[in-house]
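Quick one: this structure, given as structure tokens, is what I'll be asking you about.
All protein chains of the complex are present and in place, except for one that has been dropped.
Labels for the chains are A and B, by order of writing; each one numbers its residues from 1.
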Amino acid sequence: MSTVASLSSPQRAFPIGAPILELNSISLRFGGVKALTDISFNVLEHEVRAIIGPNGAGKSSMLNVINGVYVPQEGSIAFRGERLTGVGMTPTRAAHLGIARTFQNIALYRGMSVLDNIMAGRNLRMHASFLEVALQLPRARREESEHREKAEEIIEFLEIEHIRKTPVKRLPYGLQKRVELGRALAAEPKILLLDEPMAGMNIEEKQDMCRFILDVNDHYGTTVVLIEHDMGVVMDLSDRVVVLDYGKKIGDGPPDEVRANPDVINAYLGVAH
Amino acid sequence: MIYREAGQFFTSYAQDRQLLPLRQDRIGMAVMLLVAAVAVPYLASDYWLSAILIPWLILALVALGQNILMGYAGQLSLGSAGFMAVGAFACYNLILRVPGIPFLGAVALSGLCAAAVGIVFGLPSLRIRGLYLAVATLASQFFIVWALDKFGWFKNYDTSGVVTAQHIVILGHRFSAPWEKYLVILGIVAALTLAAKNMARGSTGRAWMAVRDMDVAAEAMGLSLLRTKLQAFAISSFYCGVGGALFAFAYLQTVEPSAFNIELSFRILFMVIIGGIGTILGCFLGAGFILLMPVFLNTLFHAFLGKAIDSSVASALEQVIFGVLIIVFLIVEPLGLARLWQLTKERLRLWPFQH
Partner (left out) sequence: MAFFVEVLVGGLLAGVMYALVALGFVLIYKASSVFNFAQGAMVFFAVLSFVGFMELGLPFWAALPVTVVLMVAVGMLTERLVLRPLVNQSEDTLLMATIGLTFVIEGVAQLAWGVDVRRLDLGIRDEPIGWLMDATGVLISQLDITAGVVAGVMVASLALLFSRTKIGRGLRAVADDHAAALSIGIPLKHIWALVWATAGVVALVAGMLWGARSGVQFALTFTALKALPVLIIGGFTSVPGVIVAGLIVGAAEKLAEVYIGPSVGGGIEGWLPYVLAVLFLLVRPEGLFGEKIIRRV
């Protein structure tokens, strides 16, 4: 099932480049449970990379490792060729490196409006101290207006102008997911990690979401890593796919290649291991 | 019909962001401030100023501090009175030991002392949350009051048992009459309220609320949980400290640890809950409510029973009523009086239409 015009246009505004993210021999355990075993793959700059696999394969864990929420027991991450040493990746470091993400179970700030959530996403670029904000000194006022403009750009891009002042907890699920995307985009990230961005959406919502993701990749050159279950979406959106099963990598390559891979087919059809 | 916003459009983000976007609100606020600053000191009796208005403003300020911590930063606290005590004693000691220090400067420094103590007792909040944090704040409450009582240095080794606060002297003029003290407090509280409002609406408030609502996402966005939480504790304690200094100097006229006990902390908590958690207006409404309730009860009893009631019965009754009100508000309108006010305003906007 094709949900979106295929990505076969030869002219990309941002041609796929060198590896921006490299994961080497990542192993992650929770007590006795092995979530990830010796996973290695890379993400090329400006590409759309999908991570797929049956439930419980470790996809979310993989994403959490990438942005530092989980610390792997073994393995390393390299960003733009430089291996991250010391404490490795932490969520804050990831944010500073330009990695933004959405979460599987929507992690919006429920007490705030759509606009405030997106403005919150700009926080790394707002430097006024609390004192300047309290006294409304020029820098604070200027930053607020400047970043409001940028937030409005995103709101316009995602077509959510009509709900910008609505508290997010009042929004339907699909719109919440869109707002979460907006918050991630607000950080102007180099890498966008999307954890099942289309879960629970109907056809129209999925089409909209696909359009947004493609536009982001096309207009801003943002590298996208997404976890997704809908095969049609994966085949249409992504440049390359990683397949996980029981915490191990069983496939890595362009969508067509992966689709024909017998191991992948077995995993999805549930052949006994 | 009067309270309509039709015809008031904004052409810039700055305009959209105004504190009081509706012209009606701006006029209303101007009138209110005028009344507060001019009419009240002129017309109100000394009793009203000393016993009602002054403590109302001061306690609203402390409630503001509590609200910053609980409402915006989402950290449950039962120790606000302890930080008030720090402010009160710091102010007393500063004026005592630093000759010629200006009163307002002493008050500001007292706030900073309270902020420093707040940061120390706020450190556990990085690992603890919810109920557990509430108990940690109890630790601060009990420890601070004990320390201020036990170590005579704080009271300048005064053995009389009652430490009198010094006079409020600003620019050489002694502010001792109730209306004079009222004006000083009005100025301080108004300024700090505006500052709080600005912070809550700006990037500071967004950071607090982000950490409150979804700390994992906040971290993934680059917010430092450590800095944000400690900042909330510091600013909240600052407000409580300033409130405490004013409480001692302009209201009680004495500086004693026992005035800042756990009961006061609970009262502040009630002000925030009844007034409206996470709102600035709520602090004032809640403080007014808690202060006026005993007066109201007494009047009621006089009217119905014809005589004054026994004070222990009165205080027990007050306790029951406060407790019941807390529960009722939490069930019926958890956003407190401020929300009720907001609903009224929305009705006004539509009036005389229904919807």
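Descriptive notes on the structure:
We take it that a contact is a pair of C-beta atoms (placed from the backbone, for glycine too) under 8 Å apart; a residue touches a chain by one contact, two chains touch by 3 or more.
For clarity, every value in this text was computed on a predicted model and none was experimentally measured.
The hidden chain makes contact, of the residues B:132, B:153, B:296 or B:351, with B:132. The chain omitted from view is touched by exactly one of B:98, B:226, B:316 or B:350, namely B:316. The chain not displayed touches chain B at residues 76, 124, 127-128, 130-132, 134-136, 138-139, 142-143, 146, 149-151, 216, 266, 269-270, 273, 312-313, 316-327, 330-331, 334.
Going forward, only the chains that are shown with their structure count from here on.
Of all residues in chain B, only 12-14, 17, 195-196, 198-199, 202-204, 206-207, 209-210, 212-214, 216-224, 231, 235, 278 touch chain A in the complex they form. The residues of chain A lying in touch with chain B in their complex are 67, 69, 91-92, 94-96, 100-101, 103, 107-112, 116, 119-121, 123-124, 126, 128, 130, 133-136, 140-141, 143-145, 148-149, 152, 183, 187.
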